[in-house]
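Note that one protein chain of the assembly has been removed; the remaining protein chains are unaltered in position.
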Amino acid sequence: MFYRLSGIHHTGYASAHRLWSVPADRWQVVAVLALALLAPLFVSDLYLGSYVLPWLVWSAAALSLSLLMGLAGQLHFGYAAVMAIGAYTSIHLAQAGVPFALAILGAGLTSAVIGTLFGAAALRVKGLYLVMATLAMQYLVDWVIVNVPAISGGAQATLRTPDVTFLGLPVETLSQRYYFALAWAVLLALFFMNVKRTSFGRALIAIRDKDFAAAVIGVDPFRFKLMAFLTSSFVGGVTGAVLAFCYYRAVTPEQFSFNVSIQLVAMVLVGGLGSVIGGFLGAGFVLLLPIILTNAIADLGASGWIDLSQNLMAHLPLIFYGAMIIGFLLFEPLGLAKIYDNVRKYFLVWPFRHSGS
Amino acid sequence: MRHDPDMTRGARTLHPDWREDDHLIAILARNARDHPRGVAMRERDHGIWHETTWPAYLDRVLALAAGLEAQGIGAGDVVLITGDNRPALYVALLSLATLRAIPSPAFSDSRPEELLGQMEREGIAVAIVEDQEQVDKLQSVRDRRGELRTILYDDPRGLDGSAPEGARSIADVAAEGRRRLEAEAGLREDLLARPSVFDVAVLMHSSGTTGAPKGIPLRHGHLLSGVRNAARAGYFHEGEEHMAYLPMAWIGDYSFSVAAALELRFTVNVPENQETALHDLREIAPTLYFASPRAWSAMLTRIQVGIAETAGLKRRLYDHFMPFAIERERRRLRGEAPGLASRIWYGLGDAMIYGPIRDRLGLRRVERPYTAGEAIGEDVFLYFRALGLNLRQFYGQTENCALAVAQSKEDISLTTVGRPFPGVDARIDGSGEILLKSENIFDGYWDNAEATAESLQDGWLHTGDAGEFAEDGQLVVLGRLSEVQHKADGTRFIPTYLENRLKFAAAIRDVCVIGADRPFLAAIVCIDFDAVGQWAQERGLSYTSYAELSQMPQVIELVGERIAELNRAVPDSLVIRRFINLHKEFDPDDGEVTRTRKVRRKVIDENYADIIAAIYDRAETVEHEARITYEDGRTGTLRRRLSIGDIDGEG
Amino acid sequence: MAYFLELLVNGALVGLMYSLAALGFVLIYKSSGVPNLAQGALVMMAAYAAWAMVDFGLPLWAAVIAAAALMFAFGLLVERVLLRPMVGQPVIMVVMLTLGLEILLRGLVPGLLGAAPKPLDIGIGLAPVIVGDVFMNRAYLVGGVVAVVLIGASMLFFRTRLGTKLRAVSDDHVASWAVGLSVERAIAISWGIAGIAAVGAGVLWGSVQGVDWTLSSLLFPAVAVVILGGIDSIKGVFVGGLAVGILGSVIPGYLDAYAGGSTRDVVTSLIILLTIMIRPYGIFGREDIERI
Partner (left out) sequence: MRLFAKLGFAAALALGPAAATAQEEPIKFGLLQDFTAVYTFVSGEYNQGQQDYLTLVNEEGGIDGRMFEAIVRDTGNEPQRGIEAYNRAREEGAILFDFLSTPVSRAIVDQAMQDEVVLITPLHGRGDAAAGQTFPYVFPVMATYWSQAAILADYINENEGGLEGKKIALVHIDSPFGREPTPILEDLAEQESFEFRAFAYPSPGNEQSAVWSEVRRYRPDAVFIWGAGGGQSVSVREAIRNGISAENIYSVVWLAETDAQNVGVDAMEGVKRYEAVATGTDNPILSRMVEQVIEPGLGAGGEANVGSSYYNIGVATMAVAVEAARLAIENGDGPLDGTALKNGFEMIEDFDAEGLMPPITITTEDHQGGGFGRVARWTGEEWEPVSDWTTAYQDIVRSEIDAGAAEYSGGN
């Protein structure tokens, strides 16, 4: 309806391959960005701090993982560990007085190095076995963090983030932290979209689709798989640092447990593998659905609409959450991105049914 | 054979107001000088629109001109041009004009024999063509046209290394010309100084509905005054986005894509090929758009088919807003101004339905959509006007560069074609024929003094159309004078008039009304495969071919209803009593219709004599063997038993 | 030495109890190639079912049979409703589906039956079985025996007529389909049997630790067992279980004092990792596992 496609023509391949060549998409992006930039002005602290901010950070995390799972097709069930490495590295570096920008870089690098070790398994196996291998590595990293007080922070196993400034800008108040997370999420989204258009991205997709076929056409699967793990782990590590500094402001091992890895995979799958908008939608869904359900059910309970035991009410969000994951996989395996795409197409061909007529 | 580019010195006396150096090439040079960044042309190639600026356009024209000159082409040479719209062919038109040679365009789907006739009549020795297909066609008649020494082609695919003797690529020749331009100081200026406003810029041809086509030489001055008249009437604006998709051999394309494009600095957009023209149209979203009534009608069919596939909200919105807008337009044409509520509601509909449909058609930016050539169906006309397109009709002939009469923005009516442009005089003579006089009317047919004398008398062009002026001074075109026929009882009728009305029905693609010297009127109908196919699908009727679909009882009934509708609207003496659904479409290759899809009655009478006989013998069915000419020129036959339909209960 | 033996024997027995949880996983994978990460949740559900029956007043044996019937039916249901539509989807989708099922069950079962740990007494005394200096855990001994019986029964089952069909199906879906075996039915039955195997694991583990949702975390050692033993081998479940149990008992037994924490999960993780890196198809698995 609001899509206007006529008059869009490309006078070169550069313009043909630019992002958002449809003006309506461009306007949507601009509108969403504008809303995001103005959010601290009109969104209450409650929603900014406990919905929008974590949603942005988790979206960044989902995108980081989607880089690996969606583009390169490498399954990873230990991604929370990668983020944990980033979070712990950044916090230790920052506490040691390293400037925040460098601490974040260090977080990314450490995660990249250790994350690439995860990738070593990917050189040998794939599919279910890669799931198991990464899962096992998650346990190993967890164990090291919990059992080395120097990492986890002593008896209380809690490390608080010091107040930091990023290149001279403080990252302390809610809005400052929000803008920092927003900047990172946007940067990562742009990075992701551009990776898809590079030879690197296409090589990853070739490996995902059929790795030996990719090898035949001259894409070295070993090198590119490791590169994929390296890149993804780097951004994952930075995201872990952003999560620690912008959201939690204190890290404990539980924040990066196995369940978090599962949640991340769910975000990527529910959102839609390899899709940027899917990353955002999936993260929002997996992160916010249980919260919203919890509140909705509690409100219904309080108003007497449902008369269930405290125990069952508390478990209802978990039940819905599991059911929704199953529902998505059964009925829309391509995830929310596909649903978005369907809606977009519906309007794109408006008022017709398809683009043929 | 070399002709005098001026044809007759008399041109100078006929047109005393023309300035010698006011010609297309000078205008091109002016544009190149004044608008070095302006985009003159865009060509779509593998999805990318390659742009040509005015200076680059001029350079290409001059380079090819220099190259052609090196090929021995000079003033007065007539050169065949044929193919689909290609920038290289437009460049060639102007390069020839630069050399004072005369380009003679032919339709790209012309048969080899037609090309041969044209070459023989006009003494053509050089052809500039689009691609291998055209080269092959020329090659097939070359043994009969030994004078054809040079064939230049644009698209080298299939020709590289295997080109026949004398065939070269345009690019080669242009490269050679470019070398000449670099080597010979002053050549550029020399070339630019050669043409004159009195030169024949292009040699067009009459459609040849009857007999051989006549050559219509048009001078720079004719074209430019036509364009300027039209511009003064607001018909063209400066800097339009224009889509060059109509046949290059049609005067409209030359007037729009060359003459007006130069004078008013249009950006001329050339689609990738004919098949993608509609899609490419959307990418460009032109500001000026011309399409024949048939094309508008096809577009409407396309929309209706597309909407028929939708359901739910989209369908409901369409079903509400479209009839609303059509009814509103109908009232507007009647002179009722819409109220505020209607305007608000229309605005809503524009956002929801009309805007998106215009966008889908690629007509979002069109300010000046036109149609001409034949009458447009009321529903088509209303529909597109309801969509928010200010669709207007105009009227003109090749002889006057197609620019003579048009509807102004304000005076819209279905029945008229508007007022003469400024600078154009029009009157109706005693026999009811429309006569026109203006600076853009040609000076006489090519090598045909007899025909010239017939149609040009005292500077008045006898159009051959029957017409009248409406009360408000607008011109009404009734039909061709020559087409008036008489039934056995002497009743006059114009078959085209009835045919056009019938063709407004989506189900009917072509129709030929017969009845000269017969007791009653009958129709030979070609159904519209797409529209009827869709109609059949919706009803779960299965069919495998055009032939089978055309003979289905339900389809025959459908066509019968349409004819009955027309019968109700015409006097009793003009009702059509019987009809037959033909099992094939009329095909220009079989000579049944012209390239512009005008029915050739003689051919039809011959080809379907048995059918016509059966109709008037009151037979129920007839066995017919149709001759089919395939695209490669081979022929085949298609035998089938056809049912003849009767229109019951009418007059 | 006695210490070592004790670690060895108890480890072996525990490993066999892990095998119980792993058995269902292998059965399903063998017949349909689906990695059922909800097997832990099935174990939990089975334990809850048995507890609920006992709580309802059934004698233990009847409760176990009723739970087995229920879990068999549930296995069939899961296969029919959830897994059959997923045929042809990439493994990640199937993995996530079973994880989704896990989450669903982890909410549904404790939500309906109570989240606090439930006792499930199957009448095994606390007194250890002592052989020489070696203290053996009586519950584990029972568990080990049950595991061996169930594993043996599974192997025998594959020699029955139905089992042969299942084996044929697991070997080659297309060929089985071609000779008229109902692949779908065979896969469904394997899910049903996996449900029954979950009852064995659920009842034994439930009696040891109480019945609550944490039973579903048995998945992790079970996965180690199947990876080591070979993901499609029943023999592998037996051997893998022994190996995982023993290694997970003996190595921490000597290492924990120095490591500053429990190293068992580290050992389990390393078993998974090393197996995958060295011999991805495990000890008895088929070698045609897709690799680079």
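A, B and C label the chains in the order they appear, each numbered from 1.
Just so we're on the same page, contacts are C-beta pairs under 8 Å (C-beta built on N, C-alpha and C of every residue); 3 or more make two chains touch, one makes a residue touch a chain.
Just so it is clear, the model here is predicted, and its values are computed rather than measured.
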Chains shown that the absent chain touches, full complex: A, C
Residue of C:Asp172, C:Asp256 or C:Glu287 touching the missing chain in the full complex: C:Asp256
Contact with the hidden chain (one of A:Thr11, A:Gln156, A:Thr198 or A:Ser355): A:Gln156
Of A:Ser21, A:Gln95 or A:Gln176, the residue in touch with the unshown chain: A:Gln95
Hidden-chain contact residue, picked from the options C:Gly11, C:Gly100 or C:Gly202: C:Gly11
Listed residues C:Gly24, C:Gly75, C:Pro110 or C:Gly229, member touching the removed chain: C:Pro110
Residues from chain A at the interface with the omitted partner, ascending: 44-46, 49-51, 54, 95, 146-147, 152-160, 162, 247-250, 252-255, 259, 287, 290-291, 294-295, 298, 303-305, 309-311, 313-315, 317-318
Contacts of chain C with the absent chain, listed as residue ranges: 3, 6-7, 10-11, 14, 106-107, 110, 114-119, 121, 126-128, 135, 137-140, 205, 208-210, 212-215, 217-218, 248-250, 252-253, 256-257, 260-262, 264-265
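Following the convention adopted for this analysis, only the chains that are shown with their structure count from here on.
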Chain centroid nearest the full-protein CA centroid: A
Chain centre separation (chain A, chain B; CA means) in Å: 57
Cα-centroid distance, chain B relative to chain C, in whole angstrom: 78
Per-residue multi-chain contacts in chain B, two or more chains: none
Residues of chain C engaged with two or more neighbouring chains: none
Parts of chain B lying in touch with chain A, wherever the complex brings them together: 42, 44, 47-51, 282-285, 302-303, 305-307, 309-311, 314, 317-318, 351-353, 355-365
Residues of chain A defined as touching chain C within the complex: 69, 75, 120-121, 123-129, 131-133, 135-137, 139-140, 143, 146-147, 211-212, 221, 262, 265-266, 269, 311-312, 314-326, 329-330, 333
Chain A partner contacts - residues on chain C that touch it in the complex: 35, 82, 85-86, 89, 91-93, 95-97, 99-108, 110-112, 114-115, 220, 223, 227, 231, 259-261, 263, 265-266, 268-270, 272-273, 276-277, 280, 289-292
